[in-house]
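Missing here is one protein chain; the remaining ones are kept as they sit in the complex.
Read from first to last, the chains carry the letters A, B and C; within each, the first residue is number 1.
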Amino acid sequence: MEKKEQRVDRGTEQFSPKILVFACNWCSYAAADLAGVSRLEVPSDFRIIRVMCSARVRPEFVIYAFSRGFDGVFILGCHPGECHYSEGNYYTRRRVLLLKETLQFMGIESERFQLRWVSASEGAKFAGTMKRLIEGIRDLGPRNIDT
Amino acid sequence: MIKVMLQKKLQDRVKELLQNGTVSLFIGYEQGPGFVYVSPCFVRDESGAERLVLNQFCSNNLAGYIHEYNAYNRRIGICVKGCDARALVELVKQNQITREDLFVVGVPCTGRIDISKLREEYGPKLEEIKGISETERSFLLETVRGTKEIYKEKIVFDKCLSCTHPEGFEYDILLDELKIPEFGSADPVQKRVEEMESLSTAEKNEVWCSYLSQCILCRACQKACYACYCPECIFDKAYPRWFSKISTTAQKRLYHLIRAYHLAGRCVDCGECERACPAGIPLRLLNKKIEKETKKLFNNREAGINQEGVLPLNTFDIDDPDFFL
Amino acid sequence: MKKIDFPNKNTAHNINSAIKPIIIIGGGITGIQTALDLADMGLHVYLVERSSSIGGRMAQLDKTFPTNDCSMCILSPKMIDCARHENITLLVYSEVVEIKGDPGNFTVKIRQKPKYIDHLKCTGCGDCISKCPVKVPNEFNMSIDTRKAIYLRFPQAVPKKVVIDSDHCLFLTKGRCRACEKVCQAKAIDFAQMEKLVELNAEAVVFATGFEPYDVSKLKEYGYGEIDNVITAMEYERLISASGPTGGELMRRSDNEIPNRLAFIQCVGSRDIRHKLYCSSVCCMYATKEAILAREHYDNLSATIFYTDLRAGGKKFQSYISRARDEYGVSYLRGRPGRIEQSEESGNPIIVYEDTTTRELKKTEVDMVVLCPALVPSEAHSMKNNPDIEIDEYGFIKIPDRIFSPFDTSRDGIYACGFCQAPQDIPTAVVQASGAAARVAEFICTANVR
Partner (left out) sequence: MKTRIGVFVCRCGNNIGGVIDVPNVLEDVRSISNVVLAEEFMYACSEDSLSTLKERIKEHGLNRVVVAACTPRTHEPLFKRCCEEAGLNRYLFEFVNIREQCAWIHAHEKAKATKKAAGLVRMGVGKAFLLKPREDIEIDITPSAMIIGGGVSGITSALNLARQGFEVHLVERSDHLGGVASDFKTWFPDREGDRKLSHLVRSIECDENITVYLSSKIKDCSGNLGAFTVVIQDGDKERTVVVGTIVIATGAGVLKPHGLYGYGELSNVMTQMEYDNLSKRRKEKYKKVVMINCVGTRVTERPYCSQVCCMIAIKNAISVKESNPQAAVHILHRDILVYGTAEEYYRYAMELGIGFSRYTIEAPPQILGEGSGDTVRYYDETAGKDIDISCDLVVLSTPLVAQEENESMAKLFKVPISEERFFLEAHQKLRPVEFATDGIYICGSARWPVDIRESIAQGYAAAAKAAIPMHRGRVFFEAITASCDEKNCSGCGSCIEVCPYNAVDYKDLEEDRKVVEVNQVKCKGCGCCVSACKNGAMQQHGFSDYQLLSMIEMMA
C-alpha cells in the first residue's frame, strides 16, 4: 500500500503508472518523434527504449519488468509487411500473443502488456495509442507488487 | 510375467549391443532403494546389463540424461516408452543430438505408477511391495501380505490417461509392440487449465501466489527437464542478472514464467518437473496452458509428435491472429 | 581497361581526382535515388530541388501500392541519407537556369532563391512558425489547409530548415512584422539575403524532374472546381493521410461529412486525343489503393472505380486488384463517364455513364468523386537556355533509343530518368534512377580513359 500511495500525484490525485515502452527504430520511434514535431500532447507516464526491431524485445524483458514493479509494458513495431528487416515483427506478434496469454494465466492482466503497430508517419496515431493505452493502465490501477 | 520376460530380453539385447560395440553407453533403469523406487542407470559394459530392470515403476524420462553424456559417447543406447520418444524427437529437432548417434529401444508401457497416488491408495508402507504384475484393468501388487489389486486408472500418472506417442518414429529395436494404453478417464490437467482460465485475474493471482508460496526455488523442476541443456542457464548469469534468487513471489513468478516460456513448443509433457517438485506445485498446468495456446493460436502440434517442423516461436504465419491489437 | 578511381571524400588517395561533380535536377524519389547511388560510388553530387525540401511527389502520398507501405516511412530514411551523405550537396529552393559546355565539362548555372534564413543556424525548432501571423494556402496539402509565410514544407522535411515565402511575408511585402526574428533564439533569420546565381562545373547532368497532375478543370464535363466534392487524386491522398490536414479523415469540403459513396474516374485527360494521348500508367493502381484505404477507414463506404482498361501489369498488381475486389468489395465498372452533374436536391455529384454491358445511359449519385488526372511531365526541364535536349510532343524528355539506351537524351552527358522521360510508377522510377547512375558512371569512366 505504501508504494501505491507514493505513486499518486499529490496535485492531481491521479495514479501515475510506471510504463516501459519498446519502440522500433524505423517506425514507432520515428512516429514518437513526429508526435513531438507536431507538438501533440501525450501523457508522460512512459519511458521509451529504442531497439532496432520489435523482434529484439525478448519476452524475458517483459517478464523482468513486471517482476520489477512496472504497471505496463508496451511494444510498438512496424505494421505487418513493413518491417525494416522484412519479417521481424511477425516473430514479435507471435511472441506477444503467447506471452499475453501466459501472463494472464499467471495472474497478470494481459492488458498490461500490449503490442501496437505504428508506422513512421503516424505521429497522431502514436499519441492517440499512447493516450488510450496509458488510460487503460490507469483504469487497471497499480499492480499488486509481489514481495 | 510378461514383464520379467521383457526385462530379460532387454538385458540380453543391451549385452549384445555393448559387446559388439554398437553403443558405448546404455541408459536404462535399475533398482533403487526398494522395489517401487527405480532410478536411472548408465551401463557401460556388458556385465552391467544385469542391473537393468523394466517394470511399471520405471517412469523417468531418460531422454533428459542424453545431453549430459552426449559429448563423450558415440552412439548412446536408450530405452524409452512411447511418450518419452517425443523428447528424443525434440532433441533431434533442436540439434542436441543426431538420430544416428542414438540407439533407441522402444519398451511397451501400459501406464506408469505415480508413487504419490500409490501411497494414497496403498498407504505409506511401500517397502512392503515386492513384485508386480497386471491384468487388463488392474495392477496386481505382490506384497508381504499377499497380492493386492488396484485399478490402473487410480494410480497411473495423470499424463498416462491421455498417452501420446510420436508419429512415424523409427525405433532401432522394439521389445514388443508399442500400444497406446486406454483408460476410462482422461488426463484431468486439461480441465484444470480450463478451471484456471475461468477464474478472474485476481483469483488467478491468488491461486498462483499460494502455489508460489510453496516454491523454494530449488529448481528441481528445471534440472529434471529433458530440455534444460544450455551450458549456462540464464538464471545463473551474473551479468546481466535476470534473477536474484531471493525468495520473493516476484522472483518466483519470474522464474516460473521464464521457465514455462522457454519451454513453449518444446515441452513434451513428460511430467518430470511436476514429479521432481518437492513442494508439489502443479507445474504441468502452465506448460499445458502454453501448449494449448500454441495449438489454438498458431495451429502448432504438441511438441515431439512430428519429426518435421519448426518451434512455434521460431516461425510465423503472415496471417497469424492479431485480434489483440 | 583501367579502373577509374572516383573522388570519394572518404578515401584519402582519391581526393585529388580530377573528376568533376554530377548535377541532378529534381529532388523527388528518382533524383534522391540517383544521387545516393552516385554518391555511394564516390562521386560528388549536387542535388538541385525547386522547393524547400526534397521528397517530391512521393512525400505527398499516404500509402503506396501494392504493399500499402506508408510512403513517408520508406522515403524519409532515404531523404535523411541524402542530407547526411558526405558526397551530396543539397541545393534546395534552387533552380537550374542554364546548361552550357561540353559532355564531361558542363557549366551549369543555378539560381538560388533567397530563403531569408541562415540554414547553418536554423535548428528547425519551429518557434518562428507559431509566431508568424500570415496564413497562405498550403501547396503541400493541395491547398486544403494553410501554412504560414515562414514554413517547413512538411514535418519530415529535409533539410529540416524553414524558409520565408517572400510573396506573403509581411515584412518583405509591407515592411513590418519581423515576429520570427524576435522569437528565433538561434538568430537564423536574415532578411538581407539576396537571390544568388552560382555556376558549377559538372561532369554530367541528370534530369529527374518528375510530373505534375494535369489541370482537370480543362475537362469541363467533369465540373472540377464547380461541383462540390469533385476532387483530384492528389487532394484525396492528402485527405486520407494520417499526417494530412484532416488527420486522415476523408472529409468532404462542402460539409465535413464522411462520404458513403465514393467513385473514382480513370483516364481524366489521359488516353484522350483531346488532351493527352498517352496512358499515365499508375492511375489504375493508385485508384485501387485509394479505394482500399477508404474501405479500411470506413466500413459503410462503397467505392466504385470507372476504368477504361484495367492496367495492372506490375509485380503483384493483379492480386492487389483481386484483393480490392474480393476482400474490400471495391467495384470496378468499365466505361468512361461522359459527364458529372450536380444534384439539385442534395448538391451531390451525379455521374453520367454508359453501362457497357447493356449499352444504356445511366446516372448514379455519389457523395464524392475522385478524378484521376493525366500526369504530365513537370515543366522544370524546359528551361530557356536549355542545351538543345529534345522534348517529345507530350513534353517528356526525348530518349532517342528507348530500348537500348534508356537514359540517354539527345545530348551526350545529359541523362534523364523517372517520370520526366515517360510515365511510370515508383519502382520503375527507382530502377531508372539507379540505371541512370550506372550510365553516368559508365560515361565518366569511358570518357576519362579516353
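The rule we apply is simple: contacts are C-beta pairs under 8 Å (C-beta built on N, C-alpha and C of every residue); 3 or more make two chains touch, one makes a residue touch a chain.
Note that the structure is a prediction, hence the values are computed from the model and not measured.
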| item | value |
| --- | --- |
| Chains in view that touch the one left out, judged over the entire complex | A, B, C |
| Sole residue of C:51, C:246, C:364 or C:434 that reaches the chain not shown, by the stated touch rule | C:434 |
| Touching the absent chain when the full complex is considered, from C:129, C:310, C:352 or C:391 | C:310 |
| Touching residues (missing chain, whole complex) on chain A | 9, 16, 18, 20, 25, 29-30, 32-37, 39-45, 47-53, 55-59, 61, 64-65, 68-70, 84-88, 91, 95, 127 |
| Touching residues on chain B - with respect to the absent chain | 71, 94-96, 229-234, 237, 239-242, 262, 310-311, 313-315 |
| Those residues of chain C which, in the complete complex, touch the missing chain | 1-4, 6, 8, 10-11, 29, 33, 37, 40-42, 64, 66-67, 69, 74-75, 78, 80, 84, 123, 125, 127, 160, 185-186, 271, 277-281, 309-319, 322, 356-357, 359, 392, 394, 396, 401-404, 406-407, 422-424, 426-428, 430-439, 441-442, 445-446, 449 |
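Heads up, the rule we're going with is that only the chains that are shown with their structure count from here on.
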| item | value |
| --- | --- |
| Graph class of chain-chain contacts, one of line, ring, star, complete, other | line |
| Centroid comparison with chain C (C-alpha atoms), farthest chain | B |
| Chain at the geometric heart of the assembly (C-alpha centres) | A |
| Centroid distance [mean C-alpha coordinates] between chain C and chain B, Å | 64 |
| For chain B, residues contacting two or more additional chains | none |
| Interface hub residues of chain A, defined as touching at least two other chains | 81 |
| List of chain A residues in touch with chain C within their complex | 26-27, 30, 34, 37-38, 78-79, 81-82, 119-125 |
| Footprint of chain B on chain A - complex, ascending | 59-60, 63-64, 66-69, 80-81, 87, 90-91, 93-110, 114-117, 144-147 |
| Chain A contact footprint on chain B (complex, rising order) | 196-197, 201-202, 204-209, 234, 242, 248-251, 253-254, 256-258, 260-261, 264, 286, 289-290, 293-294, 297-298, 312-314, 316-318, 320-322, 324-325 |
